[in-house]
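In this view, the complex is presented without one of its protein chains, the others remaining in place.
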Amino acid sequence: MPEDVPLSWEEVARTHGRKIYNFAYRLTGNPDDAADLAQEVLLRVRRGLASYQPGSFEGWLWRITRNAFLDDVRRKNRRPTSALPDELDRFAAISTPSPDDVLASLRLGEDIQKALLGLPYDFREAVVMCDVIGLSYDEIALASAVPVGTVRSRIHRGRKMLREALL
Amino acid sequence: MTRGAVVFLLLVGMVMGAGPALALDDLTPYLEQQSAAEFSGEESIVCYTPDGTVSELTVVRQADGVRVVEDGEGAIGVTRVYHGDNWVLGDQYRVEVSGRDRFLSRPVTVVDVVEGDLVRVGLFFDQSSGALLASDVHNADGSTYCSSRFLSFDPKRPVIPDDLLAGLTTGPGSSEAGVVDADAFPTEIAGFSLTEVYEGPAAGVTNGYYADGIFSFTVFVSERAIEVPELVDAPVVKMRRGEYQRQFYPGQVIFAWQTRSGGIVLVGDLPLDLQEDVLEALPAPGKPNFFVRFWRGLFG
Partner (left out) sequence: MTHLGELLSAYLDGEVTEDERKLVTSHITDCGTCQAELADLHLARSALRSLPVLDLPAGLLDGEASVVIPLVRRPRVWIAAAAATVAVFVGVATFVAPEPTVPITFNEISLEHNNRSQLDPLLTPGKAVPPVSLPIGGAE
């Protein structure tokens, strides 16, 4: 599908403000932090718009968003962890859950948010970009400055960790 | 013994095993068994659309001719399943039992619905319960449109809570039948036959159901533009005859557009090429003329 590149500040603010807010909220679990971040990012996008080179607008936007987010986290001294849990191997053998378990775990938005916050940052970011925001793997790669193969792997492992946490 | 002979014997064995007169080229017995089956399981459906992939994982329970489908958003679909007496398979299709296989470690019968050289649909029926465990739907160019797969399957009769049955409508269609002028709908559209016409679901809307035995769609027609709130953000696509709003869901697509004389919404499970064929046969997108709008502006 051809991508419409918004050109004006108003369009960007309107189109992306809500996405950025949801992104930040799902990564932090905190509405105030998310609101601060959305404002901060919009400011940066506004400044950066002049230097934007036509290309993947989504990728560019999310790169800015991500950098602003990380700066914000550093400033607030809540460094995101990116270490892997030791026991990743246990994800190798997960049995198929019963239908009732599936439904029970799916219904609870709060549980999902909690499980998400338990993921190491890189994985949390990858699954939020993919499943909450709806970015393509290419756009996530651009935003996070990693190869697409890494994106694939992070999304996969992120989902497995999440599944484990939701059991 | 030739391979053909082996297949033949296998098929004969299966026919005998399956009980009363089961014609090889007939889908009816499979569909009857499928609607009578009792089971629960998780089913995944993935569709490859021009707008990207859409997929869904649902929990399915079926018993007593009622099918309950639930997904992670708490959505619940409760439908009656029964094989309609008026089911007719379109002339373009040929049914071939292509053999036996295993799926989820269970013996399945593989039934292909063939159209010319194209395997339009592949169906995998569980031999013991009759449930449809997997299906593949193909576009005219042979590419896959949708695949469904049970990922877990339990042939035990599931419990369906009474409160879920409350939402069940009593018969086919929730709108009133027979009160509208069925002549407004062509009896045939792109190889699909009109089987039912209803009034509803809103005042001034009528809808016609079309089926070819494998796929089906419903056309909703109104003299006014039809507004579907969920489609507000749906992509607008340019097709041969104009622009349509289109939204894909797992296993289902919706088109909405305005014509010179009102609005049309189409919903169905058509693969991509049949979507085009059907849209081609329906009134093209267009704006109502000035006087129509002026008149309505004055008198509503």
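Here are some notes:
Going in written order, the chains are labelled A and B, and every chain counts its residues from 1.
By definition in this document, a residue touches a chain if its C-beta (ideal position, glycine included) is under 8 Å from a C-beta of that chain, and two chains touch if they have at least 3 such contacts.
None of the values given here were measured: they were computed from a predicted structure.
The chain not shown here makes contact, within the complete complex, with A, B. Screening B:Thr109, B:Asn139 or B:Gln258 against the full complex identifies B:Gln258 as the residue touching the chain left out.
The residue touching the chain not shown here, chosen from B:Ile160, B:Ala190, B:Val267 or B:Leu282, is B:Val267.
When the missing chain is restored to the complex, the residue among B:Ser40, B:Asn139, B:Gln247 or B:Gln275 that touches it is B:Gln247.
For the options A:Leu27, A:Cys130 or A:Ala143, the residue in contact with the chain missing from this view is A:Cys130.
For chain A, the residues in touch with the chain missing from this view are 1, 3, 10, 13-15, 17-19, 21-22, 25-26, 31, 35, 38-39, 58, 94-97, 102, 105-110, 112-113, 115-116, 127-128, 130-134, 136-137, 152-153, 155-160, 162-163, 166.
The chain not displayed touches chain B at residues 27, 30-31, 34-35, 42-49, 51-58, 60, 67, 69-77, 79-84, 86-87, 101-105, 121, 123, 132, 134-137, 144, 146-149, 151-152, 169, 171-175, 195-196, 198, 200-205, 207, 209, 211, 213-218, 220, 222, 224-233, 235, 247-252, 254, 258, 263, 265, 267-269, 287-288, 290, 293-294, 296-298, 300.
The rule is simple: only the chains that are shown with their structure count from here on.
A separation of 35 Å divides the Cα centre of chain A from that of chain B.
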